[in-house]
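Missing here is one protein chain; the remaining ones are kept as they sit in the complex.
Coming up: chain A.
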Amino acid sequence: MRSFCASLFVGLLALAGCSSPGAGDSTPVVLQGPAPFPVKPRTEWPTRAWTTADPASVGIDPAALKKLDDYLFARHGDDVDRKGQRTNAFVLVKDGKLVFEHYARGTTAETSLLTWSVSKSFVNTLIGVAALEGRFKVDDPAGKYYSALGPDKQNVRLTDLLRMSSGIDWNETYEASPIFSSVMAMLYTRGQDDMPRFVAGHGLAHAPGTHWSYSSGDTNLLLAALRATMSDAEYASYPWKALFEPLGMTSARFERDGAGNFVGSSYLYANARDLAKWGLLYLADGVWDGKRLLPEGWVAYTLTMAPAYFTTDVPPPLWEDNPGAQVYLNVGDPKRNIPRPWPAAPPDTFAALGHWGKSIFVIPSLDLVAVRMGDDREYGCSAHVQKNCVPDREKAFTKGYYLELLSGLVKR
């Protein structure tokens, strides 16, 4: 009876939340302050070509690097059964220099690789560039620009979308439940002709800004708001003018839906060397070779935990995700005894992460950027969040072990 009353109460609360979607957290976002780590001055930038360096000359232990390389490219399993490490490309940047790269499974330094959700972190950058241009403020309601967002979603702000806290009803599953997956429907069936419009057709499940829930829909709404600030012709070349050309990302390809919207949730392609430049831009607090691309305070904002995370019930399987603004952090939540997701890596580590083993890990305290483009179909369990977990590192890629090896490259 008690639990019934409790659930009734929770249900009424939820109803109250639905009936007044304006009741969410609307704490204004103030972009200010430096990056949450010391920014190292650099004289060389990889816009045209990378400066290379011998790993040992920048303080990397060659034996530790060999161990990492062996782990990433060991082929213990059967490729047909999709077992074992399935790394296609690995690029390591230390002190702004390219110190190591390894390609396999038909990939070369030139291959533009599918990044899946790593794309989302580049959308963060595009929105930051647009904010510096004065196209909008992150506090603005998204509906002010993208009118397809109905009146029920008028309080969804750009910052809520950046922090995946829009409250929009969304089912982000992939192979596990394809029939009811919102993201599969968006990419391949009901949404394919106009993805933002498909997302905008969903109702609100929570008051905006109060509930964190991973959503590819939120990312694509950000780009719809961006598109509304310019002509269609300008939008079609915007990612290149705003970001890919300044960074010299000549390998970048960006696929669109049937209506010409960039699929920012999933479909950015670039080679591993170009992807590493994203890490360097954030390490430099948004200033690339003397030119400020991101607003002051943007990197600090990006690397701040989504406030809604702290008001959302987060069960252990979700402890792997510490959401910033379209990037993932390594801080945990001490108040709720939620451990850091990557205990072997320094607490300042952040990442762009994508399906099937795509990642850009950035470790500011080691001045390290590591791009790994994999095609993992089996993941090792995480010992610190799952009970009785003994990850089989040979048969499945284990992120925790990868980060242990990565963090061990530089003697601290």
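Before moving on, here are some points about what is shown:
Here is the rule we use: contacts are C-beta pairs under 8 Å (C-beta built on N, C-alpha and C of every residue); 3 or more make two chains touch, one makes a residue touch a chain; residues count from 1.
Throughout what follows, contacts and distances are computed from a predicted model.
Look at the chain that isn't drawn here: its UniProt entry, checked against "ABC transporter permease subunit", "5-oxoprolinase subunit PxpB", "Amidase" or "STAS domain-containing protein", names it "Amidase". When the missing chain is restored to the complex, the residue among A:Y267, A:F310, A:Y379 or A:Y401 that touches it is A:Y267. Note on the undisplayed chain: of the listed residues A:P41, A:G106 or A:P315, the one touching it is A:G106.
The residue touching the chain not shown here, chosen from A:A63, A:I179, A:A233 or A:V390, is A:I179. With the whole complex as reference, residues 79-80, 105-106, 111-114, 175, 178-180, 184-185, 187-190, 192-193, 240, 253-258, 267, 269, 375 of chain A touch the missing chain.
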